[in-house]
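The complex appears here minus one protein chain, its other protein chains still in place.
The chains carry the letters A and B, assigned in the order they are written, with residues numbered from 1 in each.
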Amino acid sequence: MAGKKKSTFFANNSQLLIPLIAIALLVIFNLFRDPSFFSVSIASNNRGDPVLQGNLISILNGASELVILSMGMTLVTAASGGQDISVGALAAIAGSMFVKVLKSGTVTPGLIIAAFLACCAVAMVFGAFNGTLVSVFGIQPMIATLILFTSGRSIAYWINGGATPTIENATINAIGSFIPGIAIPTPILIVAAMGILFALLFRFTALGMYIQTVGINQSAARLNGINPVGIKLLTFILLGICCAVSGVIGVSRLGLINHETLLINIEMDAILAVAIGGNNLGGGKFKMIGSVLGAYAIQALTITLYAMKVPSTDVKAYKAIVIIILVVIGSPVVKAKVDQLMKKIRTGGSAERRQSA
Amino acid sequence: MQDDIVLTMRRICKYFPGVRALNDVDFTLRKGTIHALMGENGAGKSTLIKVLTGVYLMDEGEIRIDGIEGPVTIRSPQEAQSYGISTVYQEITLCPNLTVAENMFIGRGEKKSVDWKAMEKRAGELLESLGIPARPKQQLGSCSLAVQQMVAIARAVDTECKVLILDEPTSSLDDKEVAMLFRLMRDLRDRGVGIIFVTHFLEQVYEVSDTITVLRNGELVGEYAIKDLPQVKLVEKMIGKDLADLEHIEKHATADTAAEPLYEVKNLSSSESRPFDFHIAKGEVNGFTGLLGSGRSESVRAIFGADPVTGGSVKMSGKSVKITKPLDAMKNGIGYLPEDRKRDGIVAELSVRDNIILALQVVSGVTHPISRAKAEAFADEYIKALDIKTASSDTPIGSLSGGNQQKVILARWLLTHPQYLILDEPTRGIDVGTKTEIQKLVLKLAEEGMSITFISSEIEEMLRTCSRLIVMRDRNIVGELTGADLTQDRVMHTIAGGGN
Partner (left out) sequence: MNSKNNQLPARRREPMTDTQLLLTITICIFFVMYVAAILIWGGGFKKPQMLFDMLNDNAFLIIISCGLTIVMITGSIDISVGGVTALVAMVGVMILNGTLFEGLIASMHLAAAGRIVFAVVVSVLIGLAFGAVQGFLIAHLEIQPFIITLAGMFFARGMITILSVDPQKAPQDLMDILQKRIEIEWLGSVNKKGVLIPAKMEIGVVIALVIVVLVFLLLRKHRLGRSFYAVGGNRQSALMLGVNVRKTRFMAHLICGLLSGIAGFVFMMHTGAGNATNATAAEMNAIASSIIGGTLLTGGVGNVIGTFFGVLTLSTIKAIVTTSGLRDPWWQSITTGAMLAFFIVLQSVVLMGKNKRRRKSEEDK
């Protein structure tokens, strides 16, 4: 009985294998390289509050924006079989809006909430723009979002009239680093909150099934009363919210908005996280947890490379090699070839005998 | 090997996981003959064709081709082509973005450069000599499906093939085009080409074929000269002993059609169908019949709102309702099992369980998810009730056999407890046993008070289950048959246009 249960677990979650293997490899590699890599200590920051420190924490903390974006990206990928390459630009727009509203008066908690809502609204509008192009006009997501990818950061620039304004505020600082008295970095808490929100969304609605149905067979979805246009649009709007949250985290970390560098190149990592998470980039079934693990694996790789004193500009090249190894292992053609080889080895003798007879 | 034999297949076997698609099948094709390959859906016709064209690699057996020493292994369509085997498939396998001429010449010959002038001239001559209404420079996608099909045949003809396989070539052609195709086939036969003709139209087989090979359940039944096998015998060979089983199905007393109809519509039209009137009583089983393309599917799609509805006034149990999209229909207790199971029905990668609860989930709304436990219970109930053969309710529906997939879709609609269920070709592409089960189920449901509209291209099936047949031709309703008029002759007559 136990054996059966185990086998169905792996059958159901086989797609999580790649990100888990990736993380496991990184863990083992780091254990051999430097066991102290995993040490987590409590230090006190410049305000004297106790905070957690260590490579593990910086992986979890640093991956926050990526994890949140990859959650949204998973949904868009599942429903429309394509990827949104404008997430970084959209996060920059949202961040600019956030700062713009904050700059409009003295920063009070009320204003921060207003700023957050404003940037969510803006991100949702742009998400809906992308979504409309994809769902109504039937344009491939990568092409549709190329528009915002090209012009998004300039729009962000334009919102603040060309400046890179800074914000000095304790609350904003707390969003980007630590809430006094809590040792865990705030971005990790925000990721947890987003994760819980998505979990609740899928627990208390049938949205997951709707999205997968639309992604697998749009025609069947329509004939079973699901509105594919609406569902696709919704996934883009949800991704918009994810962009807004990541943008706010990114802005709060630095205390300023830099439209050029905020979450630059993150769209590629987010798509990668979805792919490493075992989700089909052609849409259909998805597991958000896979993308989340994929995002952490990417960040773990980056931090490991940093720890090995690889310059930050060179990290890309090593990342590329790891990505290629992972996708080659995961490629169905390679899997089939390996299966065939294993079968041959196992049944080699008997097959020969049959042929001679 | 005899001199006039162009192709021999011996003891061909092909296995798929859990299925023996072909079991020791022999097949022989002679030069200058048209050889019909017959069998019910699932008999193994298309598997045999795919083995011959290199789409599937056979597991056992041997293939010999005239003029080539020893048995051959066909690994790809290109290789088949190089042996002189050309195929025209039911679904068009041409590139819609290229021109007609290119589609006829791409992938052939050794020349590296493309001589457009010569190619278009040659294509033009060929099209003209075969009487195909297409222009060489035309983009293929702008031709009708029938013309695209003929372009594919023209291509095959031009490759000087020894074996020409026509897989259901007539299913999208009208009478005139069929006649044109047959003229072409006879012409090719007289030039010495061996033609394998796969079709489900019996009359057409008798019109052009010389020889018939019948397959059933992946096994060879036999090879017959056309004159030795009357139509009735052929049907018997194809259907086999299961025919007897079907005889036991008995239609129940006709429902009270005089009562107020459950569903009634006046002047219903959609983007794909012309306006028509229709009604169905509680517990009635009726059917739309007519040839492929007669508008029978489009009509029921309009009832369900599957295509954009453009007009009509609908009443359910006497009350006016608005049905313009599938969700409206579902909320009014209408279910619809689509004609193309693969394209419109199954959600291949989702589990059997999710596929079963899909419609009920949508009817109850996105904010009321069906709990896992409930879903399990529903799935188990229907897997048992309909005898769906699946490893578990977690298995993706895509890995089930056609018949079992169809049962899952049926379960999906039964779970919503519809008042009115539309079944468009529920028995297509599934094994005979399941066909019988589905027909029995239809009658049982009707007895329990469900109204059912049933469409099948097999008229016998409709006669067995329906108490009223609506006959369509050229996208219009041309007749309605009930009671004593429900005979095969009368239906055929009406379809053919001599009914009134």
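Of note:
Please note the rule applied: a residue touches a chain if its C-beta (ideal position, glycine included) is under 8 Å from a C-beta of that chain, and two chains touch if they have at least 3 such contacts.
For clarity, every value in this text was computed on a predicted model and none was experimentally measured.
Listed residues A:Ala22, A:Val51, A:Ala79 or A:Ile155: the one in touch with the omitted chain is A:Ile155. The chain not shown here is touched by just one of A:Ile147, A:Ile184, A:Leu256 or A:Ala307, and that residue is A:Ile147. Interface residues of chain A with the unshown chain, by the touch rule above, are 83, 133, 137-140, 142-144, 146-155, 157-158, 162, 268, 271-272, 275, 281-282, 311, 313-321, 323-324, 327-328, 331-334.
Interface with the hidden chain, as seen from chain B, comprises residues 76-78, 81, 87, 89, 92-99, 102-103, 106-108, 111-114, 116, 135, 137-139, 141-142, 144, 155.
To be clear about the criterion, only the chains that are shown with their structure count from here on.
Listing the residues of chain B that touch chain A in their complex gives 304, 306, 325-327, 330, 336, 338, 343-350, 354, 358-359, 361-363, 366-370, 394, 412.
Within the complex formed with chain B, the chain A residues making contact are 8, 11-12, 203-207, 209-210, 212-213, 216-217, 219-227, 284-285.
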